[in-house]
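Below: the structure, in structure tokens.
Heads up, one of the protein chains got dropped from this complex, but the rest are sitting where they should.
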Amino acid sequence: MSSTITAAVMVEPGKIELQDFVRPEVADDAFLLKVQEVGVCGSDKHMYLGHSPLKFPVIPGHELLGTVEEMGRVVNDQMTVIGGPLSPGDRVTVTPSSKGCGRCYNCIHFPHKPALCPNRTVYGFATCVYPPYLFGGFSEYMYVHPRSWVFKIPETLSDTRATLIEPSAVATRAVERAYAPGIPHIGEGYGFGKRVLVVGAGPIGLLAVAALRHSGAGTIIVTDLSQGRLDVAKRMGADIVIQADGELGERVKHVRDLTDGVGPDIVMECAGVPAAFKEGLELVRRGGKLIEVGHYSDPGATDIRPHVVCQKEVDILGVWAYPPLQFQAALSFLSLCTLPLEELVTHRMSLEKLEEAIKITGTEGVFKVVIEPYT
Amino acid sequence: MSSTITAAVMVEPGKIELQDFVRPEVADDAFLLKVQEVGVCGSDKHMYLGHSPLKFPVIPGHELLGTVEEMGRVVNDQMTVIGGPLSPGDRVTVTPSSKGCGRCYNCIHFPHKPALCPNRTVYGFATCVYPPYLFGGFSEYMYVHPRSWVFKIPETLSDTRATLIEPSAVATRAVERAYAPGIPHIGEGYGFGKRVLVVGAGPIGLLAVAALRHSGAGTIIVTDLSQGRLDVAKRMGADIVIQADGELGERVKHVRDLTDGVGPDIVMECAGVPAAFKEGLELVRRGGKLIEVGHYSDPGATDIRPHVVCQKEVDILGVWAYPPLQFQAALSFLSLCTLPLEELVTHRMSLEKLEEAIKITGTEGVFKVVIEPYT
Amino acid sequence: MSSTITAAVMVEPGKIELQDFVRPEVADDAFLLKVQEVGVCGSDKHMYLGHSPLKFPVIPGHELLGTVEEMGRVVNDQMTVIGGPLSPGDRVTVTPSSKGCGRCYNCIHFPHKPALCPNRTVYGFATCVYPPYLFGGFSEYMYVHPRSWVFKIPETLSDTRATLIEPSAVATRAVERAYAPGIPHIGEGYGFGKRVLVVGAGPIGLLAVAALRHSGAGTIIVTDLSQGRLDVAKRMGADIVIQADGELGERVKHVRDLTDGVGPDIVMECAGVPAAFKEGLELVRRGGKLIEVGHYSDPGATDIRPHVVCQKEVDILGVWAYPPLQFQAALSFLSLCTLPLEELVTHRMSLEKLEEAIKITGTEGVFKVVIEPYT
Partner (left out) sequence: MSSTITAAVMVEPGKIELQDFVRPEVADDAFLLKVQEVGVCGSDKHMYLGHSPLKFPVIPGHELLGTVEEMGRVVNDQMTVIGGPLSPGDRVTVTPSSKGCGRCYNCIHFPHKPALCPNRTVYGFATCVYPPYLFGGFSEYMYVHPRSWVFKIPETLSDTRATLIEPSAVATRAVERAYAPGIPHIGEGYGFGKRVLVVGAGPIGLLAVAALRHSGAGTIIVTDLSQGRLDVAKRMGADIVIQADGELGERVKHVRDLTDGVGPDIVMECAGVPAAFKEGLELVRRGGKLIEVGHYSDPGATDIRPHVVCQKEVDILGVWAYPPLQFQAALSFLSLCTLPLEELVTHRMSLEKLEEAIKITGTEGVFKVVIEPYT
């Protein structure tokens, strides 16, 4: 076993270099994760492009899959491990957000939502200037500290599917937000047969399509600029796809024609483009739901008329921080969904190619690039 | 076209005879349904056994599939037709409950729940002493009056699946009740990965299993006395089946062992046996949900300790009257579910054999008997 | 009894004149309402200013209080009367929206929300070119047709309070939307102790303050440009008032200081100004609710960043069409609330002064102007 560990460090936006770190001593309540594969997220690209107000240098990478390499002796007493006691060699994932501080307003009021805690550690976004440094996944090893949530991966789940667990947590939570009944809208199933429009066929949009199909939705319509993406949307369960290269007016007409003239019950904004939010509000039916799950970063503003919010009695619901247990929902989805989710992993690259991987993420024909530090 | 119509009439509990009725004049706002196939429900058996306080004689049969034979000229203006305008020859189903009176307390407060109206007509349960008599499905033709909800059946849906629409409405609504989030129970998906115990593997229980599997549930456990029924449960998506022929104590232990020692998130009582309700309350985890969907009839009482309701903080939710639009949820389920639902129809018989059909309903190896008036 | 009836007709935006109508024949299923007092609504002003796409001429007036003058013999069989059978002389109100057509998409899917039906009649907004003409409240008499919802006013409720029933229906529904638990936000009461910011102290905002106070809310903060309005807000139950004449930044700081640094649990936008919507989104805490109830008309757009919706995980909930039964909630509120709601009626005028009444509505010192046709 080597005494140094190679990791990809983003020293500043736009600049990634491989660095060697001294292999850290593993504390009694921590473990070393041997990284198997880690997905490149749109957030990694935003970080690279300088959109994220972080303290550099950072080892990015938060869509984690690996095995327990070296493990302190009280890990099972100190960490939250889901799926049974942890042993060396176990295949696991770790939620990006660690537990919260337990003392801030959000931790006290929303203990199930540690992602709201400003004092938490976020793997893949934490600076690597303090020991043990290795808090990101684009690395041979990651250091998992005791305030972590660890999920053991069932044997029956393939590596490729397992790597999709983090974006699947986002997608399944978006579906749950969409299905939760509001007060005034009833007379219909919570989801059986609901008509959904998904705007944007990137990884989150496509996983949302599959999660909707897996959970009883009715007609699923998807719009995107790229016909290639729309073809994949069909394989993920979409019924109808619409290339969004024409006039908004035509698109509105098309979607209304497909939905009794009223618009979809649910619109999921997964494009992350401000104009898509505005379009979603235009398209959703009166009394429907607009789920905003695409804007993890801040690409700017759009203008809306508050009158439409009022007059449509719409529910606009933001989705950002899932509870750690959402990984259980994601595991269930990945284990049971019969759609070819594997196809979403279109590229595999070694650690050296991280910069290229980030550059191609989000371009035509690329859905999820997975980094394999050991290839 | 014959001028008389043959129907099976239950003249009193335990006594069914074929009778001929004069073919009625069809009013401008009504239509005549040529009955294609009609399922035998447990309620029909209860009626036969004298458990239902009805005014006899009755033409039973409310799980309806047929075609529009003769149709008044203002039907599309007067009835609620879902799926586009109605034409002669269309394959349709009709909800058992017609619209409510619109004036009673329940109609005013719960307009989406006409099944709560004491003044509604219920096809298959209405007496046949007044013209036009033909208000039940075990007949060559049924008379559909203007206060009805009619659903056109999509071409892509087979007759056999379409016949399952009424019990599927019950099953999907039970699932919706189970998934609706209560206030104090969170930190988990609404359904993705939820662990469910279904007690009783009759038609409702089995359709509930399939609807759960179709809508993202996690581990599904089924208990029943009959191993044969449990084998079918597995084909409908159950993960684990338990023959309920032993001690309750063993069963409790078995189910807890499968559920982290705490019990299932959801228990669905589909057996219709009072002791099953008690067992469900014993088995469900603290903070879980017990869905009571099996007791459409009243086979008697069971003793429970209110302390358990309190201490477990359980939600016990009754399911009886679905809104008519639940048929849309059921249609979506029947159209999209990839499980072999067809297998639930185990027998087909002619109108003459209705008495035998009722007798074998609920016995070993029999799930759904379908009556075909024209064979 | 006179054979002609005087009504105030808005012949076009900006032009109101008194006209005499022939007293109509009252059908068996209708009644004539002798108008006692009718509130002037902001919508009436918008109509006068030409903001409403209506078919003129119109007799405005939809905040109705009157007595049953002449009554057809089958009214109690045909109308929905809440509070017991109707008799001549009864003091009643009528919801602005009549029942829906029962056949459009919205009527079928949302039978409890007739206000979504494009084919309904809306008292106070319907054109008066067809007999019996008298479908608005600014008139000596109004004609109530059989598809109406009528509420008898309990004897114990004063005229002045009763006149507030329509805006109280709006306000109580806004509160109900705000209190309905969403999925991810728990660990707190539905309302007991919730911190609410009400933006805008017009009639809707003030009634919302009172309804919040009446239903267990915690700290209630109100912002408005006018100190006079804020003084009334305090009498309606506000704890803290903030004059919104300074910088947004200061206001944000002030509100955060009052709310543990996180912002209010609930923000109710009652100002009807686009910028107020944007400010509400800025102020509400993460995981909070922004209720949009002020924009019944369309004064234009504002720019928002969809990232904030996402990152805050906010619920933005529109409030527009209440179900008719909301009047029962409003009646309960008006009957039981111990705050001096009467003070909201600041002016009383005769029918001749309607134009002036509309002009002063919304100006300093004027909350609700009530028109009394018989003074």
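Order as written gives the chain letters A, B and C; numbering starts at 1 within each chain.
Methods note: a contact is a pair of C-beta atoms (placed from the backbone, for glycine too) under 8 Å apart; a residue touches a chain by one contact, two chains touch by 3 or more.
Computed from a prediction, not measured in an experiment: that's the story for all the values here.
The chain omitted from view is touched by exactly one of A:P111, A:G228, A:P299 or A:G362, namely A:P111. Touch with the chain omitted from the figure is made, among C:I16, C:I59 or C:L325, by C:L325. Residue-wise, the contact with the chain that is not shown comes from A:T80, picked out of A:Q19, A:T67 or A:T80. Only one of the listed residues, B:V293, B:A329 or B:I371, touches the absent chain: B:V293. Mapped onto chain C, the footprint of the missing chain covers residues 112, 172-173, 175-176, 179-181, 186-193, 211, 214-216, 218, 323, 325-326, 328-333, 336, 338. If you put the missing chain back, the residues of chain B touching it would be 105-106, 109-113, 116, 176-177, 180, 182-188, 260-262, 269, 274, 276-277, 286-287, 292-321, 323. Of the residues in chain A, those that touch the hidden partner chain are 77, 80, 82, 102-103, 108-109, 111-112, 181, 183-184, 186, 190, 325.
Methods note: only the chains that are shown with their structure count from here on.
Summed over C-beta pairs in contact, the chain pair with the top total is A-C.
With angles rounded to a multiple of 5, the C-alpha fit of chain A against chain C returns 180 degrees of rotation.
Per-chain Cα centroids separate chain A from chain C by 42 Å. Along chain A, residues 112, 176, 180, 186-188, 323 each make contact with two or more other chains.
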